[in-house]
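Yeah, one chain of the complex is gone here, protein chain that is, but the others are all in their spots.
A and B are the chain letters, set down in written order, and residue numbers restart from 1 in every chain.
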Amino acid sequence: VAALKGVLFSINPEVRLLDLSHQILPQNLRQVAYFLRATLPYFPAGSLHVVVVDPSVGTARDILYVELAGLRLLAPDNGCWTALLEDGRQPERVLRLAEPRYWRPTVSATLHGRDIFAPVAGHLSLGLDPALLGPPVDHWVTLELPQPRLSASELLGEIVFIDDFGNLISNIPGPAWRAWEDRPVRIELIDHVIDRRVWTYGEAEPGTPVCLVSSVETVEIAVVQGHAAQHFGVRVGTPLRLTLE
Amino acid sequence: VAALKGVLFSINPEVRLLDLSHQILPQNLRQVAYFLRATLPYFPAGSLHVVVVDPSVGTARDILYVELAGLRLLAPDNGCWTALLEDGRQPERVLRLAEPRYWRPTVSATLHGRDIFAPVAGHLSLGLDPALLGPPVDHWVTLELPQPRLSASELLGEIVFIDDFGNLISNIPGPAWRAWEDRPVRIELIDHVIDRRVWTYGEAEPGTPVCLVSSVETVEIAVVQGHAAQHFGVRVGTPLRLTLE
Partner (left out) sequence: VAALKGVLFSINPEVRLLDLSHQILPQNLRQVAYFLRATLPYFPAGSLHVVVVDPSVGTARDILYVELAGLRLLAPDNGCWTALLEDGRQPERVLRLAEPRYWRPTVSATLHGRDIFAPVAGHLSLGLDPALLGPPVDHWVTLELPQPRLSASELLGEIVFIDDFGNLISNIPGPAWRAWEDRPVRIELIDHVIDRRVWTYGEAEPGTPVCLVSSVETVEIAVVQGHAAQHFGVRVGTPLRLTLE
């Protein structure tokens, strides 16, 4: 990461640089996808985001420049960014990086972040016309994310993200759950039953398992002032089922 | 954290932003208190510090804007900042955030950092008059920190902070300890006796347990080039006793 920053600053010493996360597990594209979906919409139009979670570095996979909802991304063509396309949204522009003149003169086979992403980001930050980076493309790799199954009496999803506090974020949409606000619901995380529904952590005693709507507007299971993932011994992929009683 | 930064940059793209720490344990208000006391005094007058360690997020607890010794803070009203008031110091100004016009339009029940703290910080960084944020208050939650018991022949305190190197920082004031410079002292960390007094780590051989004055001017127990917390198997709250022999 330090070498990337060095390359970027060598090209544009005035660049405004922000570290978004260094806590993505290597090669975990789904984690990247949920992270980008939870954070990128909060950034200002025109901001440029460099995603270098790239298990296929050095192979024939392309590197893409994407414009989407006013944001700009540089990302490997591995689908990490396509969760931003849900609800039928389309990117305004997708290019494939093809002009080595904007890369470092020698490109390592294992560190494209330093040798391609960083210099291209540096040139873009100086105002380079993206059209010079390479040709437009209209196909790209799409990452399939697990979809919840929603019916009138059952919301069936899974844990898709575990945050830094150990809270379990599911893919069940918050609005579907809110619609059952006044009705008795059975909440099952595999074979655990969660008894308490809250709006925020502070409503229940420390140590209480609770079900609430997360800050990304999906159903979340938490343990108040505790670590739900350790408490239940669950991981990403664990099923969560909400049933009207 | 990335979403917070996004909100802040959306409001003020020119803001100068610094990450102070992401290593505070969740819900550990005492750790926040000692951290703020060890670091905030080194910042320039007028700098704005956003503290979002907030176990009661979403409940009725207030969020405060504080001016204190030339610094400005945004913090939940949970006492995390009141260790800065020791020695009878008073804040110059305390307000309670009450104007949603400076918040995000939709406020999540679990992520006030993104939805209240970040936008308010953004507006303040643009020069917003703090008086517009809400009414002044003259009561707030105070966090009681463990106080040492100091007598002419005994200094009795406890470990209140463990730094990244595993050094054990106590709440016994350095000056009281320095006054015994030339006299024999028995140093007891629960049932361990520390034999070596030094001014700095390099005076003793690697692996030696030593007692010295910490960089925050309190008594510290360290293991030279080692990890004292692991070496002694102790945690925050462990008693430390210094006795004139």
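The rule is simple: a residue touches a chain if its C-beta (ideal position, glycine included) is under 8 Å from a C-beta of that chain, and two chains touch if they have at least 3 such contacts.
Predicted, not measured: the structure shown is a model, and the values here were computed from it.
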Inset, instruction - Taking the full complex into account, find the residue in B:F9, B:F35, B:F117 or B:W177 that is in contact with the omitted chain. - result: B:F35
Inset, instruction - Sort through B:N28, B:S47 or B:S125 and give me the one touching the missing partner chain. - result: B:S47
Legend entry - Residues belonging to chain A that touch the chain removed from view: 1-3, 5-7, 9-10, 13, 17, 19, 26-27, 55-59, 61, 108-111, 114
Inset, instruction - Go through chain B and note every residue touching the omitted chain. - result: 16, 18-21, 35, 38-44, 47, 164-165, 199-203, 212-215, 220, 225
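Operating definition for what follows: only the chains that are shown with their structure count from here on.
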Legend entry - Chain centre separation (chain A, chain B; CA means) in Å: 32
